[in-house]
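Dropping a structure here in structure tokens format, bear with me for questions.
Heads up, one of the protein chains got dropped from this complex, but the rest are sitting where they should.
Order of writing sets the chain letters: A and B. Residues in each chain are counted from 1.
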Amino acid sequence: MTVKAASHLRGKDLVGIDQLSPEEIQLLLDTAEQMQEIAKRPIKKVPALRGKTVVNLFMEPSTRTRFSFEVAEKRLSADSLNFSSSGTSVEKGETLLDTARNLEAMQPDFIVIRHRYAGAPHQLARALKSSVVNAGDGAHEHPTQALLDALTIRQKRGTLAGQVVAIAGDLAYSRVVRSNVILLSRMGATVRVAGPPSLVPPGIEALGCEVHYRLEDAIAGADVVMMLRIQLERQGKMNFPTVREYYDFFGLTPERVKLAKKDALVMHPGPMNRGVEIDSRVADGPQSVILEQVTNGVAVRMAVLYLLAGGHGEPVAD
Amino acid sequence: MSRLLIRHARVVDPSQRLDEGRDILIEDGVIARIAERIDGKGAEVLDAAGLVAAPGFIDVHVHLREPGFEYKETVATGSAAAVAGGFTAVCCMANTDPVNDNAAVTEFIRTRAAEAGLARVYPIGAVSKGLDGEEMAEIGEMVRAGAVAVSDDGRPVKNAQLMRRALEYTRLFDIPVIDHCEDHDLVAKGVMHEGPVSTRLGLRGISAASEDVMVARDLILAELTGGRLHVAHASTLGAISRVRNGKARGIAVTCEVTPHHLALTDQAVADTEYDTNTKMNPPLRSDEHAAALLDGVLDGTVDCLATDHAPHHADEKALEFDQAPFGVIGLETALPVTYDLLVRGKKMPLSRFVALWSTNPARIMRLPGGTLKVGSPADLTLFDPEARRTVDPDTFRSASRNTPFAGRKLRGWPFMTIVGGKVAFRRERR
Partner (left out) sequence: MKRVQVLDARGIARALERMAAEILEKVGDESLLYLVGVQTRGVPLARRLARLIAAKTGCEPTVGALDITLYRDDVGPWRAAHQQPLLRDTALPVKVDGRTVCLVDDVLYTGRTVRAALDTLMDYGRPQAIRLAVLVDRGHRELPIAADFVGRAVPTAASEDVQVRLKESDGEEGVWLAREEARG
């Protein structure tokens, strides 16, 4: 399966992978691949988004995603404004719409939003003229994470089509799993997910994956093993007994890695719980591409911003 | 003596197996005569050619929000919305502030309704004091003050022992206990129906089982006690099949279904990209559940339709999906939504349709309406089965606008609502 890249993105926003066609995904990955070259220059900055304003609206704690977006914005010469608050609109006594209107009054070109609740980026995108980029919404989507994961796999394995990717962990509360399953299956990969049955949401296979309960079954013969963070802070105490027992059954140990292909990639979106979902020997081992994922994150976010900056006005003839 | 003559209507009254072109004469607020041709001498004459005249529609499940939440709705705005939607009577739930758990609040609501002078408003008292689910409220005092049923709606009656006692105690007054069937532990922090759509949207699910568990418990208790159980807003296949079985076993159970659970599914949350006007409790369910509700309506398992009209201020709905309150309004769209779906879509006979909205709810709540027999109160709903209009929330009489049906083109709009012989609402005909 080869996918021809689209000539442009159809929407003004990037709220999820679900809205993207395979051709658009290809365009984003191709563009990101070109963006990687900028990081190798003596001057790691291009003027493409000069004069554009990006508001980084982080309504949930995040370090790496926010830094990654900031680096991407600076490398494209955009002006970044950071707004961090762990509170929701309710706690601030302001509706989401008010927040949106206040931001719009500052006339930003982009709003990069991380939010505790699913759908907040969609609601903002509807209300705003600015381009809205989802930097993670609740347990819904994290599109730039999936794109950087895909870029990493593509670079290491040459293609996404035909790859067998195992994703394991907290499937119920992970936004990374949703975006990754949709993206990888759309690009022709075989996706297997694994997690405790009490953390497998109903109908997840409809996103484009096979469901396994035993980690070993998912990993067997895989090209890529992607471990998800166990979101201890999101868990009630009823989904699995203890972290210790979780590691026993779902921790990625060197022995379990051996079940995958010999040169299989080990990935993790971070931040890792070492000794919970992943053993340090694996995280720091030769098959780990975890730090490359971080590097690729910047290029992917540059590509997203660049492609969305294409103006929303009247079409102009070339 | 005031006389009102309605001419050339198609009169549909299931209580007397009537579906014919007739004139209706109303004298002093009471149906005086129904005949093919009535001489209108001395009477005000209303031409109803092309309209269906039915016994007044009754909505047994609304939230009028007064006292306590007048910024969402008042008894006056709610009754105005009722008559504009073709309803001559509504039964309002007890989750106000203060809660309608005593005769004083019941009387207050009745007074407010009388001041508004539009629809008949029948309060429903709380089962438990403060809706806390612990101590039984003064049900008898509230019934004396005009309450027609009891319910902790908004919440289930969580304590099975209290539910049992309420079903027993209400036998003294022959009123139903209406339960909002939901197991809170199973619902957890759910905000929409649990299934592939909630998984895709990353929203926490409310399983159908959370409703089924409670319906099953309530049926067991109704059978044990002989009390009258009314299942509010049944939304699942499991609820319908359990009620169906319960009826077959002779349990005194009735149930209602809302227009939105019939007409919409959980896919609406995805299609509208998290529009909070698709958030209600119980949530919009999947296709198989909506289909089961429709089957239940068609085979008579479902006794009546009810809106669960739940007004919320626009500012409350302009929040994140997780944070926005549950509920949608329904009074002003219920008739065309269900007419379009059931009569036009499923070829349901008009008399069945009228029974679902009038005859049956009157029977369940033991209300004086639901019939056009001579001597009955002159409560009538006149609607035009052909008139096609677009739902425009800006025209609503309700104080709130939280409808999932905005922009829908529907047929079957009410054109005249007569309460006690007086025209309470009239829409211009084009």
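Brief remarks follow.
One rule holds in what follows: a contact is a pair of C-beta atoms (placed from the backbone, for glycine too) under 8 Å apart; a residue touches a chain by one contact, two chains touch by 3 or more.
Source: prediction; values computed, not measured.
The undisplayed chain touches these shown chains across the complete complex, A.
Across the entire complex, the residue among A:A48, A:V243, A:M272 or A:V294 in touch with the chain not shown is A:A48.
Annotation for subunit A: contacts to the undisplayed chain at residues 5, 7-12, 27, 30-31, 34-35, 37-38, 41-43, 45-49, 52, 76, 306-318.
Rule of thumb we're sticking to: only the chains that are shown with their structure count from here on.
Mean C-alpha positions place subunit A and subunit B at a centre distance of 45 Å.
Across the complex, subunit B meets subunit A through its residues 188, 194-205, 273-274, 315, 318-323.
Listing the residues of subunit A that touch subunit B in their complex gives 15, 18, 88-90, 95-98, 115-120, 122-123, 126, 137-141, 175, 178, 201-204, 206-207, 236.
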